[in-house]
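Questions regarding the structure given below will be posed in turn.
With one protein chain held back, the other chains of the complex are shown just where they sit.
Let's look at subunit A:
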């Protein structure tokens, strides 16, 4: 296998396996934890219609995580379920923005979830995901390029959904706008973590898997600026205030989430469930 073909053999160590693993872990862990946060909203969304729509999106997102874990299964030779459920906190590669709780309370006890934060986080993230998928579609790792095509089909609807909420709530003025502006500030504080590609960024780009963080962010801004301008929203500067999830830095929010999501799995990891 040579580098001149458009296809990279996953087992070929010359072709940046670390960079490929890192990228796949980032993609899988991002979707996995956000789908988990979405599933905590079940039964609690502002309208019954929204509950149905949002849980459909969360399912798609969990489906995308599954696709990425399955791609990893081939390259790291570990079962996708184990990758999703058993990796410790420090090995998780998701952006910290996505692990943050939906709001005060537990999903079963006094959940005072913040719909404005959920709308902004999802809208900003899904637009960044679209930009990434567009880059991956043109990327050199064929299995991932093929997965990106499938993911993109569903992202169209996700973007439409969150854009509708984002626009309507900001246009409503009053309390809704105040809450949305506060949510935008909160999301911006950690939004850079979503674009971040971690320590292997250079190799990822050189291997042609994906474009640079800078390029991804610029494309995101090109897509979002006209919408933000129309809604008279000034975007605060993006940062990684809570740390860099790509480097394995995480918060107690993720620790708690992991212990919940692997509760049954851990009763017997070798059993068939």
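Note that in this section contacts are C-beta pairs under 8 Å (C-beta built on N, C-alpha and C of every residue); 3 or more make two chains touch, one makes a residue touch a chain; residues count from 1.
Definition applied: contacts and distances are computed from a predicted model.
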Chain excluded from display, named as in UniProt, from "1,2-phenylacetyl-CoA epoxidase, subunit A", "(2Fe-2S)-binding protein", "Acyl-CoA dehydrogenase family protein" or "Urease accessory protein UreG" | "1,2-phenylacetyl-CoA epoxidase, subunit A"
Check each of A:182, A:235 or A:261 against the chain that is not shown and name the one that touches it.
-> A:261
Determine which one of A:80, A:120 or A:144 touches the chain that has been left out.
-> A:80
Residue among A:34, A:65 or A:148 that touches the chain left out of view = A:65
Since one chain has been left out of the picture, which residues of subunit A touch it in the full complex?
-> 36, 39-40, 42-49, 51-52, 55-56, 58-59, 62-63, 65-66, 69, 80-81, 84-85, 103, 105, 107-113, 115, 168-169, 171-176, 179, 257, 260-261, 263-265, 267-268, 271-273
